[in-house]
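For this depiction, one protein chain was excluded, whereas all remaining protein chains were kept in their positions.
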Amino acid sequence: MTILVDHLTVIYHPGSPLERVALRNVNLRVEDGSCAAIVGVTGSGKSTLAQCLNGLLTPTSGRVVVDDIELTSRGLAGETLRALRRRVGLLFQFPEGQLFAPTIGADVAYGPGQMRLKRAEVEERTRWALRAVALPDDDAFLARSPFALSGGQRRRVALAGVLAMRPGIVVLDEPSAGLDAEAREEIYATLRALRERERLTLVVISHDMAEVAALAETVLALRDGQTALAGPTAAVFRQTEAIEAAGLLPPPLAQVAALARARGLLRAEPTSFTAEALAEALRPASSAPQGRDGAHSATLDRGDGRHAG
Amino acid sequence: MLDSLPVGSYIPHDSVIHRLRARTKLLLLCWLAASFFIANHKRFHYGVYGLAFALLMLTMVLSGANPGYIWRRLRVIFLLMAISLPFLLIWTTGPTWRTFGPLVFTLDGVRIPIEVVVTYDGLWFSVSTTCIFLLLYLGTLALSLSTTPVALAEAIVLLLRPFRRMGLPADEFGLMTLLALRFVPTLVQEANQLIKAQVSRGAEFTTGSLGARVRGVVMLVVPLTEGALRRAAGLATALEARGYGVTGEATLLHEGRLRALDWALLILVPLITVAVYWYL
Partner (left out) sequence: MTDAGATAGAASMRADIIIEGMSYRYSETSGAALSDVSLTIQQGEYVALLGHNGSGKSTLARIIGGLARPSAGRVTLAGLDTAEPANRARVRGLVGMIFSDPDNQIVATVVEDDVGWGLAARGFPHDVIIERTRAALEAVGLRHAYGRAPNELSGGQRQRLAIAGALALEPSALIADEPTAMLDPRSRVEVSALLRRLNREHGLTIIHVTHLLEEAASAHRVIALDGGRVALDAPPAQAFADLGRLRALRLVIPDVALLAERLRAEGLPIPADALSPEALTRALGGTR
């Protein structure tokens, strides 16, 4: 499924003394099966944008188009709105806090249960969704209480609850906030697998650029509700100064690349900001073990040359 | 929806009202509430209401509150009153003022004509209740926007201190007030977020069958309780780490001795109210 956000503007309490522009003239296009990242500091409008994508908020002007459903300032009728919400699953921040059912199975089955499906179908979807987030799908696990799980596991149960509705697009608001490094890796591994196996379209919202670096093809950086930077991930990450101007911290490897570029240490522009690609770009001109010393002194010369100039 | 709930919060500003002791403000508010109920025994008691309204308006102006903010806080109350007014009007007995209707309701195909009778007592009662409600709300708003929660908590501790000998946990009441004032807005915000999250999962709160709505309530109550308990546990640890309760008597951050203006108001306001009650 494809998402098109076209000149979207959202104003809270328009015409009152508390009027606040949350988004102004924002454009975004997410191709079917791809992943887009929306980054920005708290209050930059990224959560507002997320809530427009599944119709929780109505645009003040502009439109959001998901395949053939178009959301404009007129809003949507009940049935179409429900269809949009089914298509676009939205995982909120700290979603483990929304689990409510006595068992994991009942919680995950809630969404599809609301869709008037056959019981067997609901159960099939529940088990599929748990497998999709790398959790067990056996009866014993389904009968357990979600409140006894670890924070990272509970978050994956919440994600399964969204996936069980079989959306074509999943929007995730800070999917790794507050998790430890290991649980964070697990969530991102799950998301990568979902893209590859299920061809899900993903929109990941984060204040941490480093996290989305490996997952997203395109990045939209918001600042005060407006587009600060947008484009393919590698191109956006090259603009470290503009990223900092938007109040964000460039990913550590993008910082290394920028510092190395300034010192003339970058042999070629890295194709992506992974350790592998950057090591390639930083590798001394001749990387054969014999040429090591020569190559290193060449780097030294370039560095000194810059300092002298 | 929930962000317009009438939860008042402290607005930092330097004004006469802000400088008053929290005890003074709290006592005066209690006095106003008491005076309404005393005044209620007299048929025509709107003088007291008028006076209270004038005093509260003066307080608002002196405290430098933004009229837009007050209006937004009041809007929800007006809405609540508009909903409850018809019920207040109808549910009383006594001499009839006017009759409306017959209004016709249809239940399972059976037409039920109902005559709506509004009595003098009903009218009187509705107007009084509405006034009292509005005035008390305005008073609470004036108190909360001009007094920091810490000062309010200290005022409660000081006012309850004489009852400590009778086993009343005055200090605990103070802490509870402080934490409630601090965390209610946070919990409201969390509830707001949760409603949106559950709607995204297909929950029905306002439409759908009764069963679906009951389930909707469970979907809110369980996570909210769980979240509040988790927060309470974290808070308890943090309070312990910050040394709450390791030493006996706490120092008061805001509440010092009552000053001339405090005494003046504590004497004058009741006097004027009683005078208005007597002579009007």
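Every chain is named by a letter (A and B) in the order it is written, and numbering of its residues begins at 1.
In this text, contacts are C-beta pairs under 8 Å (C-beta built on N, C-alpha and C of every residue); 3 or more make two chains touch, one makes a residue touch a chain.
Every value quoted in this text rests on a predicted model; they were computed, and no experiment measured them.
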{"item": "Residue, one of A:Pro14, A:Gly75, A:Pro232 or A:Pro252, that touches the chain absent here", "value": "A:Pro252"}
{"item": "Residue among B:Val16, B:Ala54, B:Leu168 or B:Leu239 touching the omitted chain", "value": "B:Leu239"}
{"item": "Residue of B:Ile17, B:Leu55, B:Leu134 or B:Val150 in touch with the missing chain, whole complex considered", "value": "B:Val150"}
{"item": "Contact residue for the chain not shown (choose from B:Ile70, B:Ala212 or B:Leu252)", "value": "B:Leu252"}
{"item": "Residue ranges of chain A at the interface with the undisplayed chain", "value": "41-42, 150, 152, 177-178, 180-185, 207-210, 247-249, 251-253, 255-256, 259-260, 263, 265, 274-276, 278-279, 282-284, 287, 289, 292, 296, 299-300, 303"}
{"item": "Chain B residues that touch the omitted chain in the full complex", "value": "9-10, 12, 148-150, 178-179, 181-182, 185-186, 231, 234-235, 237-254"}
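One rule holds for everything that comes next: only the chains that are shown with their structure count from here on.
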{"item": "Centre-of-Cα separation between chain B and chain A, whole angstrom", "value": "42"}
{"item": "Chain B to chain A touching residues, read off their complex", "value": "66, 68-69, 72, 190, 193-194, 196-204, 207, 212, 218-220, 222-223, 226-227"}
{"item": "Interfacial residue positions of chain A with respect to chain B in the complex", "value": "16-18, 51, 54, 56, 78, 82, 85-86, 89-90, 92-93, 95, 97-101, 110-111, 114-115, 147, 161-162, 165"}
